[in-house]
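Scroll down for the structure; my scribbles are underneath it.
Just one protein chain is left out here, and the rest sit where they should.
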Amino acid sequence: MNHISTILLALILLSVLLSLRTNRLMALVKLMAFQGVMVSTVPLFSGSEHGITFGLFLFFFLMVLVKGVCIPALMMIAVKRVVASREIEPIIGYHASLFAGLIMIVFSMYLINHLQLHLLPPGHKLLLVTAVTTMGAGLILLMARRKAITQVIGYLMMENGIYLIGTALAGKVHNQYLVEFAVLLDLLVAVLVMGIVLNDIHHTFDDVDTGLLGRLKD
Amino acid sequence: MNSSFTPISLIPLLTTVALAPLLMAAILKVKACFSGRQGPPWLIKYSTLFKLLRKGSVYSTSSTFLFKMGPVISFVCAFMVLLFFPFAGLPPVLSFHGDVIMLFYLLGLGRFFTVLAALDTASPFEGMGAAREVFFSALAEVTIFTILVLFFRLTNSLSFAEYFSHNHGITLWSSSAAPVLLVVIALFMILLTENSRVPVDDPATHLELTMIHEVMILDHSGPDLALIEMGAFCKMLFYAAFITSLLYPFSSGFPASNVVIFFLLLTLIYGGVGLAESITGRFRMAMVPNFILTSFALVFFAVILTMELVQ
Partner (left out) sequence: MHTFFLALLLIAAGGILAPISCRVFPLMKIMAVTALVGGGLLGGWDAAMRLILHSVPETFTLPWLQFCRFSLRIDSLSAFFLVVIFVVPAVAALYSLQYLHDSRRRAAVAANYFFFSLLIISMALVVCADTLVTFALAWEVMSLSSFFLVIYDSAEQETRAAGYLYFVFTQAGALFLFAGLGFLYSATGNFSFSGLADISASGKLIGFLLILIGCGSKAGIIPLHTWLPHAHPAAPSHVSAVMSGVMIKVGIYGILRFYLLLQPASPVFGQIIIVLGIVSGILGVVYALGKHNLKRLLAYHSVENIGIILLGLGVGMLGAASGNATMAAFGFAGGLLHVLNHAVFKSLLFLGAGALIQQTGTATIDRLGGLMKSMPFTGRAFLVGSISITGLPPFNGFISEFLIYYGAFHGLSLHHASFVLTVLAIISLAFIGGLAAACFTKVVGVVFLGEPRSDAAAQAGEAGVSMLLAQGILASLCLIIGIWPEHFVLAAFQAVQAIPLAATIEPASFLPAVTALSRTGLLFIVLVFCTGLCRRLLSMGKEIRHAPTWGCGFSRPSARMQYTGTSYGDTLVNFFRPFVRVRSHYSGITAIFPAHATYRTHVHDIFELGLQILLIRPVLFLTTRLRWIQHGNIQLYIGYIVLAILVMLLFL
């Protein structure tokens, strides 16, 4: 793995850590946009056998458009229109989330070392560690924050993680496209559905606190 | 790995220490520039020091010998740390293997006595400031020692002389650029914490309930206050010089150009502090631990990066 991909992966891990400790919703959305751009750039430099082809570049452009522009724009619109207070309401606290993120990094290193995967070309360890950490951090955000919009963001982070695993595992060019298209479609559908759900919650309660959903009883 | 004593390095040391108040004025000038004012004159800190040295003192009837000992010990601790630091790549006055640990604990000793001098006055404001100070500095210690762990991984040594004035020291322009960059950012955050600068504590506030460091020295006056101010300048100089030495490989290069670049970068760091003070607002007290723990997370992450790269 060359230096640029190491820097990209380090930046992704940094964005993960920062997203766990921030208490502002707009900062989180901007971090997700940044992370989306970084994640889209990783396949360009991850050293596939065919070099940087036109198809790869086109795909990179498409991913940046979706992950770095469209989805964050949608989320910003949602935040501005729907959300009352711009503060993230944590269930487990920012210090604990930050420590959980650090423990997640150590745990993913332990996991990758013990799995001893032979399918990979050598040097993809940092990529897998980043992927598992991003997935784990996405899960933490999903479960440990009250607002519905942060759950969407957590889901997006998990998708980023899965996408990185796809980048690591797919050596051949065509397989890579398959994985990437599938992930992209999945992502779009999920965000659309979540947008609809958010709208409905807002109409019912005038607020997007998922705690209120507990009040729905028969 | 041996101890060394280089008396000639006292000259650059004393020169830099003499310039420390000038650099503090640089921060004030940058802040004034951002708010459209001219700011205080460049020699303001020198005139403050001389004014204080000429004054008498008022002592509280509640205080004991600790109130008088506090400023002396905090100044000596801050000055001693500088004795071990290599300025501009020149060998420091003193050095031995393991001196970094001793120096950070000496800074802790200075803090211990400053806090005791504050509690000595029986004033609740000083108690409040002291409680905050010990909390934030306990967290900052964690970050600092993680930085030392990283430095040991990179150079296998525990002495400032080995880090910055020998050939295989630590700099940004080497294979371990990413961890060192993270350390620079984290160290800047620690500088803001330990020297009570804006995101953590406002040095220009006059509301005692919001102060951390100034409220601890509220009741000192005269030569005691001069000693405390000088100690604060030395401590700021230490942290700024630490960051400066990381930014440029002073261990290689001509001594003359090294000195010029060192002072240039030092001024830049002080200016950066002024910049940070001008563009960020002060954090709520409850968000300060978050700030310090972020610096810890950055350095811990850097340590994990070395695991990946070196292992």
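Going by the order they are written in, the chains are A and B; count residues from 1 in each one.
As a working rule, a contact is a pair of C-beta atoms (placed from the backbone, for glycine too) under 8 Å apart; a residue touches a chain by one contact, two chains touch by 3 or more.
What you are looking at is a predicted structure, and each value in this text was computed from that prediction instead of being measured.
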item	value
Per the touch definition above, residue among B:62, B:175 or B:280 touching the missing chain	B:62
Residues from chain B at the interface with the omitted partner, ascending	2-3, 53-64, 66, 68-69, 71-73, 75-77, 79-80, 94, 96-99, 101-102, 105-106, 108-109, 111-112, 115-116, 119-128, 130-132, 134-135, 137-142, 144-146, 148-149, 152-153, 158, 208, 218-219, 222-224, 227, 289, 303, 307, 311
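We take it that only the chains that are shown with their structure count from here on.
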item	value
Chain B residues within the chain A interface of the complex	178, 287, 289-290, 293-294, 297-298, 300-301, 304-305, 307-309
Touch list for chain A against partner chain B, complex	6-7, 10, 13-14, 17-18, 21, 23, 94-95, 98-99, 101-102, 105-106, 109, 125-126, 129
